[in-house]
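A protein chain is absent from this complex, but the other protein chains hold their places.
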Amino acid sequence: MAATFDVELRTVTKHFGSFTAVKDVSLGIRQGEFFSLLGPSGCGKTTNLRMIAGFELPTSGSILLGGKDVSQLPPFKRNVNTVFQNYALFPHLSVSDNVAFGLEMKGIDKAEIAKRVKETLEMVRLPDSGKKKPNQLSGGQRQRIALARAIVNRPQVLLLDEPLGALDLKLRKAMQLELKELQRQLAITFVFVTHDQEEALVMSDRIGVMDHGVLRQVGTPAAIYDRPADRFVADFIGDTNFLPCRVVDHRNGTAHVQVAGLTMSASSDQTLTDNSSAYLAIRPEKVQLYGPDTPHNPNEERFAGVIVETVFMGTDTRYVVELAEDIQIVVRQQNRNIASTRFALGQTVDVGWETVFARVLVS
Amino acid sequence: MNERQPAGSDFLRWGKRLLWANMIFSFLFLYLPIVILVAFSFNDSKLGARWVGFTTQWYVSMAQSEAILTAMENSLIVALASTIIATILGTMTAMAMERFRFPFQRTYDGILYLPVIIPDIVMAISLLAFFSLLLGGVNNLLGLEGNAALRPGLVTVIIAHVAFNISFVAIVVRTSLGELDPGLEEAAQDLGANEWTTFRRVTLPLIMPGILGGALLAFTLSLDDFVITFFTTGPGGTTLPIEVFGRIRRAISPEINAISTAMLLVSMILVIVSQLVQRRTAALSSNSVQETQ
Amino acid sequence: MTKTVRSPLSLMILSLSLVFILAACGGTDNAPAASNGESAPASNSAPATDVLPEFCGDPSKLSAELHFFNWADYMDEDIMAQFEEACGVKVTQDIYSSNEDLIAKLQAGNSGYDLVIPSDYAVQILINAGLLRPLDMANIPNVVNIDPNLMGMYYDPENTYSIPYQWGTTGIAYNVTAYPDGVDSWAALFDPAQVCEQKGFASMLDDERESIGATLKYLGYSYNDTDPDHQAQARDVLLAQKECLAGYNSDNYSQTLAGEEVMIAHAWSGGTALAHGENENVKFVVPKEGSAIYMENMTIPADASNAYTAEIFINYLLSPEIGAQLSNYIYYFSPNLASQPLLDPTYHALLESGGMVVDDEIRSRLEWIKRDDQSIIFSDTWTAVKAR
Partner (left out) sequence: MTQRRKALLAFLLGPGAGWLLLFFLLPGALVIVYSILTRKDGGGVEWIVDFSSYVKLFSPTDGAVINDFMVIFARSLWWAALTSFVCLLIGYPLAYFIALQPAHVRSTYLFLVLIPFWTNFLVRTYAWKFILNNNGLLNTLLQDWGFERIAIINTPTAVLIGLVYGSLPFMVLPLYASIEKLDFDLVEAAQDLGANYLSVFRRIILPLTAPGIGAGIVLVFIPVTGQYIVPTILGGGKVAMLGNLLAQQFGPALNWPFGSAISVIFMVLLMAAVVFYLRSENRDGEAGL
């Protein structure tokens, strides 16, 4: 069982009184990986992080760091460091003292501490802020100091609890890239908690999506996006059309479903039952609009419909097409063509997609 | 300077004047009697009903009275010792109440308020009975007799003062702890500080104002207590309030004013010293505290 | 740099607490010292054993310390110092301010005191509760100096447990500028018409036995009457009087008298002497209807550790010279006849001019305040007076 994973959760459950915050989560995070825990607020992602840090103890299950069971160890005996959501900088200590805190706890000698503090402050590009108090810094600067305070210790794993949440959009974008770059340099395992799916997609090597304490899906950003395991994941990440349908038959991961009288093909990883009701999920940008006499692509299925709504959105245009009564589908088309060739409201069109992008989801 | 204030206007200026006026009135109100008693400590009249003339004889007779000097010494010993013990125990209690969940916590919360609301005399009488039972029992058990027997004295007074002061300290410190972001303590532990280091390096400095406030309150209460002290003390354990209370039965002599003035000075020196020490510590721990934003 | 943050404060607290814990132990933990000294008097201040003055008694039985529990301002500290000088016994004095406080402490037991000064009725309570120790008169030969008329009082008929210390009377103190013709009756305080002439300038003792007792006397009953009807009458008189009073004051009435804050007051002779010394317009009278007498007494608690030393000290206080020194300091009535010739001349003059001298005629009008199982009614009457 040697350290194949830097962080491993084995059937971890956490109750707070009668409330179950984390339910039977098993997860392995590899050394040097940028791993994001993604989910809406209250989904249990922060509790997971706090259990890894040691602030909460699992009700059952175990947590391993570098292959060693640390489930019952207090935070200060775990070789992990956390960047807190509100930074939690010590207001009574100067910036250098804040950054030096963890090294002092390890009993490192003063000269070495001074050197490493200086290096780290340079790394976060705040070399002159050492003598200031945290309340003299701006939000972005505090964020960097919180990061410096954690990475200066060279932890085995760095935990980040929505560290960018309090920053404005532009700063956040910049910090996303900076963080990613820092992680590459340091080659430390990052566990990053966020509710922002875009942030997770941009930064992560892998993502774990959580909902109601349950880990729904773990995978690379592309896998999660293109092959969501269930309806929640499909819904939470990106936009998705959900067309209510009935399963006609299924074989080897391919199924045929009926959507309001139209038969469609789709892929599926879930266990399907013939004749049961399900949803056909298809992302708006995977759907192509065709004029009446465009040639047919053999990988595609096509259905006729009427445009009932168009919204110009700059890089693309969002159309709503009615395929049948009560069956509407959202389509996003990139505005590659000049305006005159775009489709008009009320126009009859064909919609088509490659069947690999259509997924049947029972739940 | 960080004069915090809502946006200015005439109304505000008017309100500020009112605040100033109230402040001046309040301090006049607080200090008028103190000025009077300091002045009368130099009054050359035994009953001190009227101003007769200036004298320092009351300070001389105070300094020569062994009873008064002993009482002052006893008062300071009791106040300092009980303040220190109660501050430590009260802070620990506050930590337990604020950072832990345990069975019967609500009940204990209520019990903590009891010493605040119990009338002095009731606590005094019950402690008198209790200490006599306790010390009697110990004396019997160990076969202590005569002058070797355990007696009530300053130690029992300190025990009693701690018993009521724990609550006051705990209540004050809890308020400070409640306002402290628990995330800071987690951050310290995350950085490798164990519970004790976390307390010493993060929690303690941040709740120090609350602890000092609690300690000052305890000191004040202890220094002024008469009833509980009287009923728990023993031979050689007369404190200043007992001495003053006894003497006032006959007349409030300028000597008592002299004692009070002297005690005021001693207390003020203690506070100034502690303030200076605290400032020095603060100055050492960081470069001057500036607040912006 | 962070190491230095902690050290000054924590060092200070640590050293302070050590100092004070040590000091606190030293303050009370005198028992071993005392027991060591039991065989021989403390050496530094005392002369060699064989040359101790005779009044120090048997040096081998003297203890090093004597714990004296007394009223405030009721002992000349010089006397205690002189006794220590002569006999090598350190007298430590603690003070109380009411008989009931003293009773409560003795009743709890293990008080540690060797000599206490209860008033008359309190002596009776303490004797009945078995809290006093019979005195060995062989050690107190100076008891012969006490006025025989003040010996053998009701509370201790054979003076088995107590010897008189100081005594006094209750009466009316008035200011001659307001009462040029003097005062001779309780009516000056209890007749609403008369007392309201001094509205806001009259006071009563804040003492349920004295104030109700005086009212009972005014009504023609005994100071100690517990008859519910008589008590109800007294209550109504007191309630009628109340609106014209400045208040009830048994603490610093001498001061309010001297400062002319009150012109007439229900008062004790001792405090009035003090006021008269300051303001000669203040005079004292025992009203014609009669009043109360009180006496403080020297007694030894049953569980005292140093009874012998206490008796030697009592004997010392009863010597003519020390008795006179005491009277010249506290200005109360001394029962010590032998000390009378040695008193400061101003002592007699002051009592004379203040109207405080008690002759046989006055003495015949004085009553002791006695306490029995029925006396609790005084408290209820007093509560009613204060509640309404």
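For clarity, chains are labelled A, B and C in written order, and residue numbers in each chain start from 1.
Everything that follows uses one rule, which is that a contact is a pair of C-beta atoms (placed from the backbone, for glycine too) under 8 Å apart; a residue touches a chain by one contact, two chains touch by 3 or more.
These numbers come from a predicted model, not from an experiment.
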* **Chains shown that the absent chain touches, full complex** => A, B, C
* **Per the touch definition above, residue among C:S60, C:T160, C:T346 or C:T383 touching the missing chain** => C:T383
* Hidden partner chain, residues of chain B it touches -> 1-7, 11-12, 15, 18-20, 22-23, 25-27, 29-34, 36-37, 40, 49-50, 89-90, 92-93, 95-96, 100, 102, 108-123, 125-127, 129-130, 159-160, 162-164, 166-167, 170-171, 175, 179, 195, 213, 216-217, 220, 223-224, 226, 240-241, 244-245, 248, 252, 256-257, 260-261, 263-264, 267-268, 271, 275, 289, 291
* Asked: Given the full complex, what residues of chain C touch the hidden partner chain?
  -> 98, 100-101, 103-104, 107, 125-126, 128-129, 200-201, 203, 206-209, 228, 232, 235-236, 242, 245-249, 251-252, 259-261, 371-373, 375-376, 378-380, 382-384, 386-388
* Structure fact -> Residues on chain A facing the left-out chain by the touch rule are 57, 72, 74
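As a convention for this text, only the chains that are shown with their structure count from here on.
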* **Chain closest to the middle, measuring from C-alpha centroids that were averaged per chain** => B
* So, what's the distance in Å between the C-alpha centres of chain C and chain B? -> 32
* Taking each chain's centre as the mean of its CA atoms, how far is chain A from chain B in angstrom? -> 56
* **Contacts with 2+ other chains: residues of chain B** => 201, 205, 285
* **Contacts with 2+ other chains: residues of chain A** => 97
* To do: Please name which positions on chain C make contact with chain B in the complex.
  => 1-2, 4-6, 8-9, 12-13, 16-17, 20-21, 23-25, 27-28, 30-32, 34-35, 38, 63, 65, 67, 69, 71-73, 77, 81, 92-97, 101, 104-105, 108-113, 250-252, 254-256, 258-259, 261, 271, 274-275, 277-278, 305-306
* Of chain B, residues touching chain A in the complex -> 181, 183-184, 186-195, 197-198, 201-202, 205-206, 285-287, 289-293
* Where on chain A is chain B touching in the complex? -> 53-55, 74-76, 80-82, 84, 86, 88-94, 97, 101-102, 105-106, 131, 133, 135-136, 149-150, 153
